[in-house]
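This is the structure I want to talk about, given as structure tokens.
Of the protein chains in this complex, all but one are displayed in their positions.
The first chain written gets the first letter, and so on, giving A and B; residue counts start at 1 in each chain.
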Amino acid sequence: MDSALATTDQPDVHEEHEHIVLPQHRHHFETEEQQREAGSFGMWLFLLTEVMFFGGMFMAYLLYRNWYYPAFSAGSEQLSIPLGTANTAILITSGFCMAVGVWAAEVRKRGLLVVMLILTTVFGIIFIGIKGDEYHEKYEMHHIPGANFNISQFTNPAGYGINEKPLAPDMAQKTQIFFFLYFALTGLHALHMLIGLGILFWLIWRAHRGDFSSGYVAPIENFGLYWHFVDIIWLFLYPLLYLINRHPMH
Amino acid sequence: MATQEIHTDANDPTNVTNPEHSQHHIVTPLQYTYVFGTLLLFTGITLGVAFIDLKWANPVIALAIACFKASIVVLFFMHAAYQSRLIKMTIGAGLFLFLVLISMTLTDYISRAWGMW
Partner (left out) sequence: MSAAIGNTIVSLPDQSTAQIPKRNYINNEHGLLSWLLTGDHKRIAILYLISITFFFFIGGAFAGLIRLELLTPQPDLVSSDTYNKFFTMHGIIMVFLFLVPSVPATLGNFLMPIMLGAKDLAFPKINLLSWYLYVVGGLLMLAALVLGGVDTGWTFTTPLSTHYLNTHVITTATAIFIAGFSSIFTGLNFIVTIHRMRCPGMTWFRMPLFVWSHYAASLLMVLGTPVLAISLVLIAMERLFGIGVFDPTKGGDPLLFQHLFWFYSHPAVYIMILPGMGVISEVISTFSRKRVFGYTAVAFSSVAIALFGFFVWEHHMFIMGVSNYSALVFSLLTMLVAVPSAIKIFNWVFTLQQGSITFETPMLYAFGFMGLFTIGGLTGVFLGSLGMDIHLTETYFIVAHFHFVMVGGMLMAFLAGIHFWWPKMTGRMYPESLSKLAAVTTFIGFNLTFLPQFILGYLGMPRRYHAYPPEFQVLNVLSTAGATVLGIGYMLPMLYLGWSLKYGAIAGDNPWQATGLEWQIQSPPLTENFIEIPIMDHEAYDYEWLEKKTKNEVTTVG
């Protein structure tokens, strides 16, 4: 009924291929393609807003890293390279699984799609788990900004068995800003991941029902865009937070 | 799916209603695997270079690698290379504005002589 509404007495170049009308077709769209492209465009625009949202925080990071480089260096050294690198690899793998999942939806392989979505979720959960572990460690070392923040590890690294130059007390105080940015940036990132994981559970359930293996791939595609974007944020956070100054005694 | 012709008619010269009829490319898992491998490789490179003291070049290289990784994710995992010009311009616009935020704010900070830089 809606294809009939697609007007025009003019010679219709579209006649030779069918307009697939999926059950999920929304009637204010003329064609399935229009709906799909509109949805994809909408998701890209939403990702732009996320870029600007994180952008403000990156600006703060850029400024304070340059003002307080020694403090940021020292703070960054407190982060665990093995855990951070592992997390990076895990998130990249999660993104890879998501991409294959999108392919599976496009070629209508329901089983593979469900498996890939589950793998994406599993890797995402592992990422969050490792992050939680890192946060816990920071809590125990009194490196969470606020009343309990303890700078002694930076003013007296030798006392903790760390082979680093000590910082002056005022510069050591600035490590608080580093850790704030660490928690804020990774926390915001983790929040986006948690939201994504929630959506993934819903998508897995729907994919299992077969919603996405008969030509209607938009939700999987668009979620894939979101998930990859979250991955990209981490690809920047990893070197900016973990790898500020890892070269041996400067 | 084969690439299809661009379908337009006199009343829809910019192909508003059927934008994806211009092309519908499906990226294969093999291509994804190449990208995956590249991402892991460059993660390793970033990590390795971080342990070498290159002074000012360290953050430059780290950011350059991060940008490269992000680009291949955007182009291949997110299919941007195969999307319409509109999508490509949208991505460009976002990047442009992010750079405006950073660079124009910096015009203030780098010209303030508070002994911080």
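The rule is simple: contacts are C-beta pairs under 8 Å (C-beta built on N, C-alpha and C of every residue); 3 or more make two chains touch, one makes a residue touch a chain.
In this text, all values refer to a predicted model and were calculated from it rather than measured experimentally.
The hidden chain makes contact, of the residues A:A60, A:L112 or A:I130, with A:A60.
Within the whole complex, the absent chain has one touching residue among A:H25, A:H143, A:K174 or A:H189, and that is A:K174. In the full complex, chain B makes contact with the omitted chain through residues 9, 11-14, 16-17, 19, 86, 93-94, 97, 100-101, 104-105, 107-109, 111-113.
Counting over the whole complex, chain A has residues 5-8, 26-30, 34, 37-38, 41-42, 45-46, 48-57, 59-60, 63-64, 67-68, 145-147, 173-174, 176-177, 180-181, 184 touching the chain that is not drawn.
In this section, only the chains that are shown with their structure count from here on.
Computed centre separation for the pair chain A/chain B is 15 angstrom, with centres defined by C-alpha atoms. Residues 7-11, 16-21, 26-29, 32-33, 35-36, 39-40, 43, 46-47, 50-53, 58-59, 62-63, 65-66, 69-70, 73-74, 76-79, 83-84, 86-87, 90-91, 93-95, 97-98, 101-102, 105-106, 109, 116-117 of chain B are the ones that touch chain A when the two sit in their complex. Considering their complex, residues 6, 8, 10-14, 30-31, 33-34, 36-37, 40-41, 44-45, 47-48, 51-52, 55-56, 58-59, 62-63, 66-67, 81, 85, 88-89, 92-93, 95-96, 98-100, 103, 106-107, 221, 224-225, 228-229, 231-232, 235-236, 238-240, 243-248, 250 of chain A touch chain B.
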